[in-house]
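Note that one protein chain of the assembly has been removed; the remaining protein chains are unaltered in position.
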Amino acid sequence: MTRQMLAILSMIMIPVALYCAFVYAPTEATMGQIQRIFYFHVPQAILSYTSAILLGLASLMYLIKGDLKWDRMAYCSAELGVLFTVTTLITGMIWAHPVWNTWWEFDARLTLELMLGLLFVGYHMLRAYLPERESRARLSTVFGFLALLDVPINYLSTYLWEQHHPRLYGPGGGGADPAINIALLVSTITFGILYAYLLTQRIAVARIEEEVEYLEQVVQV
Amino acid sequence: MKPVFAIVYKDIAIEFRNKESISSMFWFGLLVLVIFSFSFDSTEAEGIKPGILWVAFSFAGILGLNRSLSMESDNDCLQGLLLAPLDRGDLYLGKVAGNFAFTIVAEMIILPVFAVLQHLNFDLKLLWIVGITLLGTLGFVSIGTTLSMISAHTRMKEVILPILQIPMTLPVIISAVTATGMVLSTEPGAMAGISFPLSLLGVFSIVYLTASYLIFEHVVAE
Partner (left out) sequence: MESALALESQDIQKKFGHFTALGGVSIQIPKGEFVTLFGRNGAGKTTFLKIAATLMRPTHGTLHVEGIDIRKEPEQARRHIGFLSHNTFIYRDLSAIENLRFFCRLYGVDASTDRLMDMLERVGLRRRANDAVRAFSRGLQQRMGIARVLLHTPSLILLDEPYTGLDAQAVAMLNVVLDEIIASGRTVILTTHDLEQGLRAATRAMVMDRGKLVLSSDARDPAIREAYSRLILMGGTR
């Protein structure tokens, strides 16, 4: 029921957000049309961090409670984490390319996003090498929780990095025009609803996957 | 003798006997240094000297962690440790102390070789680098011990450890390289901001030592 509502809400909000991003928001003076990617890039970055927080907290809950539903939530968030990290990096690169004339620079934000992406991928690789359900949950949640602790430390270290690799003029923040902020808000809310839908849907599928795995084991025995 | 110290003493005794950990760490680190020395000539190498050193330390460190791990999986010795009336967090600290000791020894052999290959003077700056190395290694080993124990339960132990360790320890490498760069820099006042990377190394170590101590029982339980 909730999932259906989220799906419908997403379908309504997406065209609204697209309108705001491409029509309603004014064209930025310096960067031109390419700046519009900002309305996608920023929410995606926010959601990649949300995934990391969900991964860490769900992992902690599993370690405390021992209920596998928390582990399910952890790895579903981590999957979405990979998705949104990749899209953040790609949109970041597309945005930065005309400005920097190169696809990649070790800009603080991109570097941070890359580090986050590596942590998510590491988490999934660890899970891939653990065939037994309990140990998979136990060990990957330990890693998931430790990875969450890494995020603020990473943030501080990329700040350090920037001190010695001064940022080239790059994708900046918002602006004085309130229309930009409204468009960003709409876009962020839309992405948030979409994220909630994807997460709940993925968790439901995960539950079924585990049922199937169980039945396969029973049949084999 | 407290059980924690017994574990450290045992690890040191075994290392004295077969010298496998320190020698393999040292040789591997040396080879990394040599590869870099051949790949970059002296003018190119100026800016990346700190990076070269810490790449060598990182890979040697991972090797050491793997070795320490296989020592306990041989004959299932870890189970013997888990049978003892020993708090799991104390077990973790014992292993960290051993790993730290071996890695530092290997690094202190690699460092002078690095100084020679990269035409550094043997002066006070090296003492600073020793200090940075101590802090950086502590952070590296504090998370590395936990991750190596996690990896031990997987099918491809030695492969999964670097995949987990390298992303987690990027802040250590960034801070250590920055601080080392500040020390080696010839610009006046380059060392002004060195407290920030050093504090970050300290924070990393404290966070991961504490978190791992509390969470270690979940890593070794079945």
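The chains carry the letters A and B, assigned in the order they are written, with residues numbered from 1 in each.
One rule holds in what follows: a residue touches a chain if its C-beta (ideal position, glycine included) is under 8 Å from a C-beta of that chain, and two chains touch if they have at least 3 such contacts.
Computed from a predicted structure; not experimentally measured.
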{"item": "Option from B:Leu82, B:Leu134, B:Ile166 or B:Val203 whose C-beta touches the chain left out", "value": "B:Leu82"}
{"item": "Residue of B:Ile7, B:Leu93 or B:Val177 in touch with the missing chain, whole complex considered", "value": "B:Ile7"}
{"item": "Chain B residues that touch the omitted chain in the full complex", "value": "1, 3, 5-7, 9-10, 13-14, 17-18, 71, 74-77, 79-87, 221-222"}
{"item": "Touching residues (missing chain, whole complex) on chain A", "value": "132-134, 213-214, 217-218, 221"}
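Basically, only the chains that are shown with their structure count from here on.
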{"item": "Chain centre separation in whole Å, for chain B relative to chain A (CA means)", "value": "31"}
{"item": "Touch list for chain B against partner chain A, complex", "value": "143, 146-147, 150, 153-156, 160, 163-164, 166-168, 170-171, 174-175, 178, 181, 193, 196-197, 200, 203-204, 207-208, 211-212, 215, 218-219, 221-222"}
{"item": "For the chain A and chain B complex, residues of the former touching the latter", "value": "63, 115, 118-119, 121-122, 125-126, 129-131, 135, 138-139, 141-143, 145-147, 149-150, 153-154, 156-158, 160-161, 163-164"}
